[in-house]
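Structure first, commentary second.
Left out: one protein chain. Kept in place: all the others.
By letter and in written order, the chains are A and B; residue numbering begins at 1 in each of them.
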Amino acid sequence: MTETTAPIDAATAGGGRSERLPTKVYLYISLTILTAIIIIPLLSTALGGFKTLGELRGNPFGLPANWQWSNYGDILFSQRYWLQMGNSLLIAALTVFLTLSLSAMTAFTFAHVKFFGSGFLLNYFLIGLMFPAATAILPLFIRIRDLGLLDTYWGVVLPQVAFGLGMSVLLFRNFFRNLPSELFDAAFVDGAGYLRFFWSITLPLSRPIIATVGIISFVGSWNSYILPLIMLNSESKYPWPLGIMVYRGEFSTDWQLILAFITLTILPTVIVFFAAQKHIIAGLTAGAVK
Amino acid sequence: MAGLELRNIAKSYGAVSVIEGIDLSVEDGEFVALVGPSGCGKSTILRMVAGLEDISGGDIIIGDRVVNDLTPRERNIAMVFQSYALYPHMTVYKNMAFNLELSGKPKAEIDQRVRQAARMLELEPLLERKPSQLSGGQRQRVAMGRAVVRDPAVFLFDEPLSNLDAKLRVQMRSEIKALHKKVGVTSIYVTHDQVEAMTLSDRVVVLNHGVIQQEGSPMELYRRPANLFVAGFIGSPAMNFFEATIEGNSARTASGLSFAFNAAEAVSDGQQVTIGVRPEHFQAGSGPLSGEVTFVEPTGGQTFVTLDLSGQPTMVLVSSEEDIETGSRLSVTAPLERTYVFDGQSGRRISKN
Partner (left out) sequence: MSQTSSLAAAPPLATRAPAVARRSKRHVRGTLPVLVLFLPPALLLFTVFVILPMGEAAWYSFYNWNGYGLPTQWVGTKNYELIFNNGAFRQALINNGLIILVSIVIQIPLALWIATMVTHRIKGAVMFRLLFFLPYVLADVAAGMIWRFVYDGQFGLVGGLFTSLGMEAPFWLADRQVAFYAVLGVIVWKYFGFHMMLFVAGLQSIDKSVLEAADIDGATGWQKFYRVTLPMLGSTVRLSVFFAVIGSLQLFDMIMPLTGGGPSNSTQTLVTFLYSFGVMRMQVGFGSAVGVVLFVICVVLAFSYKRIFMKND
């Protein structure tokens, strides 16, 4: 039968066609191997934190013979870990809030208000999608310094928001355009002006896109490295990506400590990801499709 | 071309059995319609014949082969889908040629067969277009062309006209009928629209809840419905039903309406039954049944009049020559041979019609 010999048969099962056994076996084996490739680095990192350095040298793969809770414990009880997490959270929260507000307002204008040059302005923002922040990082540094924002949270937040505007404005605008126009007609008949409209009708209906843009902004900010690297000097303000680099610099070959630190810093990400997977995946890939 | 037979077909999803023991025999060249409401199992049966669904029990025989374990291709069937299912990235020509290419036919033959089918369906000017550039009706014709080109043993139609607007539907119906006349391939046509089933097929099979209610020629089903369900399903506008009790040769409703009928089997007084009379069978003008006209819906040639017979809204068809007014009184007669009586419990017809 043709089914057994052809491994690639995507989305074929319409209705009651169950998968043939050889296909199933092949699938599970391949997928398990791939899972191993994904998981082993992560698992070894997490487990490595429970070992001593010596044990790590001899036994990087397996379970620790003696569980060294102190590696994790020291970090968890240290100030720096929580400080860095807090910094990341603060920066990300500010970024998300600012991004959402600004892009919603801007996109609203593009979607609803006819004004001279609106087409041009939209493309103006879309330019931001074309090149990464890295290209202009030096002048950006100069500008932030001249504004006195060097080594401040805003020095990181503002550029992040600015570079994220291209994508967020686009996403919001497309979303707004797809809202039924009758709503607006009804509101205008009822006497609502633009501002009222934006606040009472558009925003409440925008939950899905707010979630999408929020997630994209948050993840982008939470994981960002080069921008804080250049804009921040005080360790007390470092978000965790800078933190782990500093930590490694300090403990250079004490891998057991470094691994513990890494694990603790990516743990929130992993937990939140599995908790809100659908939203996160939808958010991060929606940005791509639009 | 070959005949088709379903022997004791069953289908279950896990513990849920949707179809139990269906038998159906289709002659070579016959056009059979499977009708029924949504969820009655008609599409499932079609897909089992196609090989798109596993059979939980029974056999499917095409020609003289048992095809249970064969792939769709090996069964030599062709199918027209409700959503047309055309390959969006291929031209009309390629859509029709695809299956021939897959079976390794020589290019010259493919070209000849595709063009012949295109001619038959008036698709020649569209051969180089892609599906997105076609109208709904054109797409459906391409879907049929794709099926015709294969010269299969059986044609399967899965509600092909449901996505078209009413006018187009009527037009495509006659095209399908003409096609069948020309090509004469054994066809199974699934639809929920009984008018389609009646106009297109040699034989109609009515299904409900996975069970065949009745099969026969369209007129057979119309004139002699086997049970309440078929009687109510076939015919538009639908048959009028009245709950009644048997009194001698007649059945009397609780509201006092009395219908005389011919019994086909022994009945007893007091037996609960359902009376059925079609709107078009009521003779208007005079008669023992009378009531106030509540609605008048003129449709041009005929007028649908809704009559209040002792509290029961009843539809009566009158010719538009009559001027019936809302609020007036109308008397009607239910002809003896056209009065259907169905057993109250089983729904089986017990009148002789």
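Simple rule for what comes next: a residue touches a chain if its C-beta (ideal position, glycine included) is under 8 Å from a C-beta of that chain, and two chains touch if they have at least 3 such contacts.
Worth saying up front: this structure is predicted, and the values here are computed from it rather than measured.
Undergrad: Given the contact rule set out at the top, which of the displayed chains would the hidden chain touch in the full complex?
TA: Those shown chains that the absent chain touches are A, B.
Undergrad: Hey, which of B:A10, B:A85, B:V195 or B:I324 is the one touching the hidden chain?
TA: Once the missing chain is taken into account, the touching residue is B:A85.
Undergrad: Taking the entire complex into account, which one of A:I75, A:A111, A:L170 or A:L232 touches the absent chain?
TA: Checking each option in A:I75, A:A111, A:L170 or A:L232, the one touching the absent chain turns out to be A:A111.
Undergrad: Can you name the residues of chain A that touch the chain not displayed here?
TA: Answer for chain A: residues 2-3, 5-14, 18-19, 23-24, 27-28, 30-31, 34-35, 37-42, 44-45, 48, 53, 56-61, 102-103, 105-106, 108-109, 111-116, 121, 124-125, 127-128, 130-132, 134-143, 158-159, 161-163, 165, 169, 176-177, 181-182, 184-185, 188-189, 193-195, 198, 219, 222-226, 230, 241, 244-245, 248, 253, 255, 258-259, 262, 265-266, 269-270, 273-274, 277, 280-281, 284-285, 288-289 touch the chain left out.
Undergrad: Applying the definition given at the start, please give the residues of chain B touching the unseen chain.
TA: Chain B touches the missing chain through residues 50-52, 71-73, 77-79, 81-83, 85-90, 98-99, 102-103, 146, 150.
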